[in-house]
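Of the protein chains in this complex, one is absent; all others appear in place.
Entry: chain A
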């Protein structure tokens, strides 16, 4: 999967700062606003204990704008650990309290499996396509 077509919009990447090893960024986030006012945050990469805080702050700042709907596109996510699950649950709570509709796009086993095993999948509106 390529990330070159995703506008970065100044979102921080969690990368290898401080190390010399030439690793790719572990996570890339981009945000787009549709004509209908729905905001889509597209996540590409791996969501673990190191990258979850970056995702959290991006989602929080989008929710603060109180869009009509927030869509989290996880179809480019190759790993979603408990820290990432916790971010999704917190975001769901926060969206509810702000009366923002929340929808996840989950197409890969790397995302659906952890949601299923924990039973958290029932808390979310899940779409399997854009």
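Here is the rule we use: contacts are C-beta pairs under 8 Å (C-beta built on N, C-alpha and C of every residue); 3 or more make two chains touch, one makes a residue touch a chain; residues count from 1.
In this text, contacts and distances are computed from a predicted model.
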{"item": "Per UniProt, the name of the complex member that is left out, chosen from \"Serine/threonine-protein kinase RsbW\", \"TRAP transporter small permease protein\", \"Glutamyl-tRNA(Gln) amidotransferase subunit A\" or \"Nucleoside-binding protein\"", "value": "\"Serine/threonine-protein kinase RsbW\""}
{"item": "From A:49, A:65 or A:125, residue that would touch the chain that is not displayed", "value": "A:49"}
{"item": "Touch residues of chain A, complete complex, unshown partner", "value": "14, 16, 19, 21, 23, 26, 46, 48-51, 79, 81-83, 85-86, 109-110, 113-114, 116-120, 122-123"}
